[in-house]
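Left out: one protein chain. Kept in place: all the others.
Just so it is clear, A, B and C label the chains in written order, and each chain counts residues from 1 on its own.
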Amino acid sequence: MDDARLDSTAPRRTRLFGCGEGRIWRSLDELAETEEFAAFIRREFPDQAEVWQDPLSRREFLALMAASFGVAGLTGCTRAPDSEIVPYVDPPEQVVPGQALRFATAMPLSGYGRGVLVESHLGRPTKIEGNPDHPASLGATDAILQASILTLYDPDRAKEVLRRGGTSTWGQFVGEVRQSVATFRQRGGRGLRFLTETVTSPTLTRQLRSLLEILPAARWHHYEPITQDSRREASRKAFGRPVNTIYHFDRAARILSLDADFLSVGPASLRAARQFIDARRVRAPLEPPAAGQSASALSMNRLYVIESSPSITGAMADHRLAVRSERVERLAREIAARLGVPIARSETAWTPAEERWIAALVADLRAHPGESVIVPGDFQSTAVHVIAHALNERLGSTALTHVESPEPLATGQLESLSELVREMRAGEVDTLVLLGGNPVLTAPADLDFAEALSRVNLRVHHSLYYDETSFLCHWHVPDTHYLETWSDVCAFDGTVSIIQPLIAPLYGGKSPHQILDLLLDRPETDAGEALREEWRARRGGGGSFDEFWRTALRQGVVAESTLPPVSVRVDPAALEGTAPPASPAGADIEVIFRPDPAIWDGRFANNGWLQELPRPLTKLTWDNAALVSPRTARALGVENERVVDLELRGRTVRAPVWVLPGHPDGSVTLHLGYGRERAGRVGNATEKRGGFNAYRLRTSDAMASGVGLIVRPRAERYRLACTQLHQMLEGPAEDLVHVETIQQFSARAARPLEPSAEARRSMYPEVDTSRGHQWALQIDINACVGCNACVVACQAENNIPVVGKEQVLNAREMHWLRIDTYHAGDPEEQPDTYFEPVPCMHCEKAPCEFVCPVGATTHSSEGLNEMTYNRCVGTRYCSNNCPYKVRRFNFLQYSDLDTPSLQLGRNPDVTVRSRGVMEKCTYCVQRIQRARVDLEELAAARGDAASPQQQLEIHRRMDDRLAALEPACAQACPTRAITFGDLNWKTASGAVSAVKALQMQPHSYALLAELNTQPRTRYLARLVHPNPDLVDPLSWKPGGGREEHPGER
Amino acid sequence: MRSASRIYGLLAEFDRPAAVLDAAQRARAQGYTRMDAYTPLPVEGLHEAVHPGRTRLPLLVLLGGAFGCAGGYFLQWYANVVAYPWNIGGRPHHSWPAFIPITFELTVLCAGLTAVLGMLALNGLPRPHHPLFNVPRFELASGTHFFLCIESSDPRFDLEETRRFLEELGAMSVTEVPELIEPTEGGAP
Amino acid sequence: MSAEERISPMDSDAAAPVIGPGHTYRSVTEKISAIVLHRRTGRGWMAGFALAFFFVLVFFASIAYVLARGVGVWGINVPVAWGFAIVNFVWWIGIGHAGTLISAVLLLLHQEWRTSINRFAESMTLFAVTCAGIFPVLHLGRPWYFYWLAPYPNVMSLWPQFRSPLVWDLFAVLTYFAVSLLFWYVGLIPDLATLRDVARNRFVRVVYGVLAMGWRGSAVHWHRYHVAYVLLAGLATPLVVSVHSVVSLDFAAAQIPGWHATVFPPYFVAGAIFSGFSMVLTLAIPVRKVYGLEDFITTRHLDNMGKVLLASGCIVAYGYCLETFMTFYSGDVHEIAQANARFFGPSAWIFWSLIASNVVIPQLLWLRGIRRNARNLFLVALVINVGMWLERYVIVVLSLERSFVPSEWGSYRPTFWDVSTLLGSIGLFAALFLLFIRLLPMISAFEMRELVASRRGDLATESAEERGRVHE
Partner (left out) sequence: MAQIFHPSMNTLSKVSVFGAVFMVLAALWLGGWIQRSPYVTAVSVPREQPVPFSHEHHAAGLGIDCRYCHTSVMDSAFAGIPSTKTCMTCHSQIWKTADALAPVRASWATGVPIRWKRVHDLPDFVYFHHGIHVRNGIGCSTCHGRVNSMPLTWKTETLYMEWCLECHRQPEKFLRPRDRVLDMDWRPPADQIVLGRGLVERLGIAKERLSDCSTCHR
């Protein structure tokens, strides 16, 4: 892995600062050596935890000795240590100790914002939820949103202003900047350049623009490694103006994705997932189906996916075609041409299977004009986007609209960066201010940004971490986390959210607004000032500003800021312009670059939750890998964990191989963002983990994919930490995931999937569950897109520790909720893929309970399988006897009890588990308890209520409270695949609870029903909607549709 | 310490188990009642000769076992049904089949303890100090030789006559067993 | 081998004697007590003890480390949450079964050949159970709370959960240890008295005197002693059966494939006897050689123990067959998948080497030549010891590696600390045993005297059968 970083930047640094400065970089490296190693030993992040060095475990050791002798040990607790209570001196309003507050804000990622509600305990943000009022969230979150709370408390974030790597202060920085600003004013800003990531913040835009007015010769460039250039360029070409295309999947009956992973990538992915799944929900009427009951009553959209690298969107497809990236455009042209779009098709010989596939698709699309939509992928060429626009127009699709792009800069980002680099080389750049971003890592390799950077006299970097770029800059100013600062940001549709701080900057970070104010020679204020000013100006008169401001903050969106749809027409010239791509030599291998599903472009590399998050499909943690199809692996003579040298355009990296069923043959997928050198203690690549830096292969002519990769297998192997080694849906596993077509479903809608209650009668007397609340969870695997949001949400809510790669390698990961991923069909061909989230089943007849010798796991009167940590002695018998293996054990002291900043972020309502105790999903019992407090109050009120009307009213309020009671996983889920509730509850209108209604569905089933554990967690079968022209819907079976999936060539 | 002023009894020594058995039976026939035999190995029938009667030990063991059985079951019933009735995997609170193993184990444990402690108690053990140990040759009683001791507390005991009687039984030797009197108990007559 | 030579002229069909000819009360008594009192501590003993003690230290070090860092230092994980610790526990408990069996069952069956080996076996039982008892506590995530398994009134007003086989274990193992200890000690009392009287050194006399409790061999005492001893034997016999049955329930009561089998209790008991006897042989044969006890532990003993070994081995083999049969007969997909994983999976070699050492090799014992040749018998016994450990490994670990949900299938790799705790416990066992043979009579002297008496017809009540043997 290592010589993937052959040219260590250290020598370059000497060149930068001259020999005089040599001391600095040497000391820096020493710092890197010593401190980071010390950190490993200090276990501030749990990987390679050396608990023996950990003072805590020594204390424990003595404690246990004391406990095992000594009479006081008899009850397991000695004299309680004296503790203190420290009240406020002057309490802030609305803060009630012991009660959480929620604030609305938004998280910007690649420029676009998603609205969130943040839970705060005594001023400490602890949990992030989606903002239902925000168009890009709709109340949902994804893994990255959930995990961003950990970045806030990350002890590795930049903590001080650094000058040439040496400690400095904000004050000194201000001083120096004010001087240079003065000089720039005289020069009209010549030689001054700004480099930002994608910006949509109105305030930041205004600040930059006004700065450029003062300094006309200064320039503003932007660059984002996961860029949407093809979208930008295509909209310019096709429509002549920069627009954002918004897809409304709830209106689409037929969807064709041209290599678009719209369910997980992009600023609107959460909304897309919600709408897409809502159009796939199928429910049998609760009363026995009428005679006329048929598939027509059960409608569902159909998704065709053509993709060059397996994605969760592909996994949800009814028909999936995995092809090399370069073939996508040719397929697109073929389809467009057949649908009557005037466009040159490329000479390609389609296999009979492909031919059938295309024909069926075209017929299906033609049959559904208006309600079909074609979605082009960000990682495809401009041409594909143009074609998609043309097709949608041709089909008169009503499932999409266009809005003005909220981005201030219309130029392509690669173009913008290349120009900046050219200027830097030409020595035209005297001062470069980098606001965010990490171009030294992420810029295309052929630009050699670092080298160009060394020709700039003054380099200022402003970012969260002291990263690869900061290392090469004279000044580094710590940025603020979005939960620490004032700002604003646009959603994909232009809706603006105000970003408000929930906590003062933990590490003295400064927001970009403050830096620009500084450059604008304005008095130093907190960013809030700049923001309010901007919005006073934008809003003009009418009504009280404070009112407007408060509403905007409370709702998390600025009223009426959503951009109106614009009508655009495709310029025919755009179609003529594009020429069919030359088909490359078939033999050589194609490389595909994708953002990592968890750490994105690498900016989240130091986030332990994301690092340890099993990636969708691969289930890998802590590393990236060279993903190849089984057939390609065989052709190359490599297998899992084999290390290979990858060479593209003369650049080489060394990577371990991971074989991924469903990957197109003849190509290799590399995830970006790994192999970091200065990410932090968690993210830095070491001998044992941290992956390889795929950016080193990525060139400006191969940003998303490129042909001509050379793969050279090596002798050695590299261990990859995968959390699910057996993924084939066969043998004993077959019944774990029920999949059927909606035709099959409606054919047997009345017949349940399970043996009758009679057949499942237990030898033990039934427990009376007719009284009180009886909690249950229903997971709709038809709605689960496997995005992992629930997994991280659970981790955040329940203080679940990160254990590190070494422990994951030994199958000791702690996630209470895992997403099992199964492949059906021949892995060599294109197998189907299914996701199945597995939390604790909370069995009525729980096998874990009766084996516990101390009664640490018991059954509550409300059907919860309770795990009482403080009673647990750690026999692990319960885990052995759990058929679902959902229990997790603290084999070592995993929870970090020493790092103060991490303790701030913990959920105070959940015990932090110590070494040696078992833990598992609790249905978020702390939330149930919180709800119960309210419900009991209401119940008492209802008891007192005089009139039936009042009682009914209170009953409704109880309904609402119950509806609001969700475990973290359900709350986070973008597709509402998880439903929680009370089986006994009757609403004011006399209806049963949502979860009860789902459990009565004919396709509701329990895992391993034959064991008769009678789980409270149940599943709804996955339903598919195949094209009858391609496969008979009634004889269809999982993986059986294989022959309809043509292999590559 | 003071020399033996009171006699515990007369100790006759034999070299074969059969001999001591024979002697004991003859002594009993003679009307001696307070006597005991000491042998390095259990000799069948000897105890009837020296001290007829059956031991109460089996009864004690039975009682001990019964106590363990009842107590064991009660313990579990009380703990899981009365004290803190948990719902454990939908099992009844009173899961009697699950209570059997421990009930059994406790039965055996209590019975076993009773057997051993009872045996010791009835035998008056531990008793590290005993007048017989005053006789130097008595140390052979745990190794190679067989002894019969007629105690002075026997109504028919008469130092001379009994000695003669024992010698007639063919004892290898007959020795007086002195009983020591603690100085604190004041002088003997 | 001198014993063999001595008996070889006799026609081999007649049973060899259970004690060499020409022994008197004195010779027996002196020979046995001399080993303890007069014989100088041999170099071999010293070397052996030094080695054993080194492993004892390894054991303590490992325990300290496990307590300090947590059971995570072992290879266990999810799904394989039980590893070496439990394997060792079951193995040692199994070994600990020969003692009580030989003492109690054979006593009730009037097998007089037990006399010269029962002390051995009982002591070995105690030490094995001691080793076994350490692991369940050590394997806890929070060992310092082990006493929560015991019922006692506390300020939490909480009690153990008596449906759990682990609580049954606690009671079974403690009871077994207590009863075995009593049995062993009661058996020792007369011999302690002997040592007390034979010893010359005052300190030694005091020590043995205290332990002997003033035993003086009174006929009345002997009577009660005998009654108590027989009663204990009667109690210990069902106990010995129950203990390993309860241990087997740790698995049989659980529901995962490979554990949930009704055949477990009987075949665990058979396995226990199997491993117990093999361990007795592993110890007795060398000791017999070193201390020249060939005429106390004669070829007759080896022969008989070989036969018991063979018998119990066959029962165990039957257990394996039945388990496999039931697996496929049940038609349970999970059970069948489990079986296939065992036979052909990545760890199949473990399973097959277990079959080799527990089923195939013991068949050699059909040959008298093997049974009556100390060296061969010793080797077979060694193999069986290993095989029985492997059996427990297969049951515990291999079953856990493949449970119901394939997504959670896993594998288990032992770490250094797994191995060190196992070796350490063996060291502890060896050390205790060496101390025993140095400090206590390893053969029951008074029972040997009974043998002598019956051979010499010294007893007034001697049966024709005994007189018959006298005239060999």
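Everything that follows uses one rule, which is that contacts are C-beta pairs under 8 Å (C-beta built on N, C-alpha and C of every residue); 3 or more make two chains touch, one makes a residue touch a chain.
Worth saying up front: this structure is predicted, and the values here are computed from it rather than measured.
Colleague: For the chain left off this view, which of A:D90, A:E547, A:E560 or A:E758 is in contact with it?
Modeller: Touching the chain that is not displayed is residue A:D90.
Colleague: Per the definition of touch given earlier, which of B:F133, B:F147 or B:F165 contacts the omitted chain?
Modeller: Of the listed residues, the one touching the omitted chain is B:F133.
Colleague: Can you say which of A:D378, A:D517, A:E866 or A:D896 touches the chain missing from this structure?
Modeller: For the chain that is not drawn, the touching residue is A:E866.
Colleague: Out of C:A50, C:A64, C:L108 or C:M156, which residue would touch the omitted chain in the full complex?
Modeller: Looking across C:A50, C:A64, C:L108 or C:M156, the contact with the absent chain belongs to C:M156.
Colleague: Which parts of chain C are in contact with the chain that was left out?
Modeller: 152-158, 196-197, 202, 205-206, 209-210, 213-214
Colleague: In the full complex, which residues of chain B touch the absent chain?
Modeller: The missing chain touches chain B at positions 84, 117, 120-121, 126-129, 133-134, 136, 138-139, 180, 182.
Colleague: Touching residues of chain A against the unshown chain: what are they?
Modeller: Residue positions of chain A that touch the missing chain: 71-72, 74-75, 77-80, 82-91, 96-99, 771-772, 858, 860-862, 864, 866, 868-871, 909-912, 922, 925-926, 928-929, 932-933, 936-937, 939-940, 943.
The working rule: only the chains that are shown with their structure count from here on.
Colleague: Give, as an integer number of Å, the spacing between the C-alpha centres of chain B and chain A.
Modeller: Averaging C-alpha atoms per chain gives centres 81 Å apart.
Colleague: Can you check how far apart chain B and chain C are, centre to centre, with Cα atoms defining each centre and the answer in Å?
Modeller: Chain centres of chain B and chain C, defined by C-alpha means, are spaced 31 Å apart.
Colleague: Chain A to chain C: how many Å between their CA centres?
Modeller: 58
Colleague: Which positions in chain B are in touch with at least two other chains?
Modeller: Within chain B, residues 84, 86, 88-89, 91, 98 contact more than one other chain.
Colleague: Out of chain A, which residues touch more than one other chain, so two or more?
Modeller: Residues 847, 850, 855 of chain A touch two or more partner chains.
Colleague: Please give the residue numbers of chain B that touch chain C in the complex, ascending.
Modeller: These residues of chain B touch chain C: 16-18, 21-22, 24, 36-47, 49-51, 55, 57-58, 61, 65, 75-76, 79-80, 83-84, 86, 88-89, 91, 95, 98-99, 101-102, 104-106, 108-109, 111-113, 115-116, 118-120, 122-123, 125-130, 132-133, 138-144.
Colleague: Can you list the chain B residues touching chain A in their complex?
Modeller: Interface residues on the chain B side: 84, 86-92, 98.
Colleague: Going by the contact rule at the top, pick out the chain A residues touching chain C in the complex.
Modeller: Going by the criterion above, the answer is residues 51-52, 57-58, 60-61, 63-65, 67-68, 73-76, 724-728, 731-733, 736, 807, 810-812, 818, 820-822, 838, 847, 850-855, 871-877, 879-881, 883-885, 887-893, 915-918, 1007-1008, 1011.
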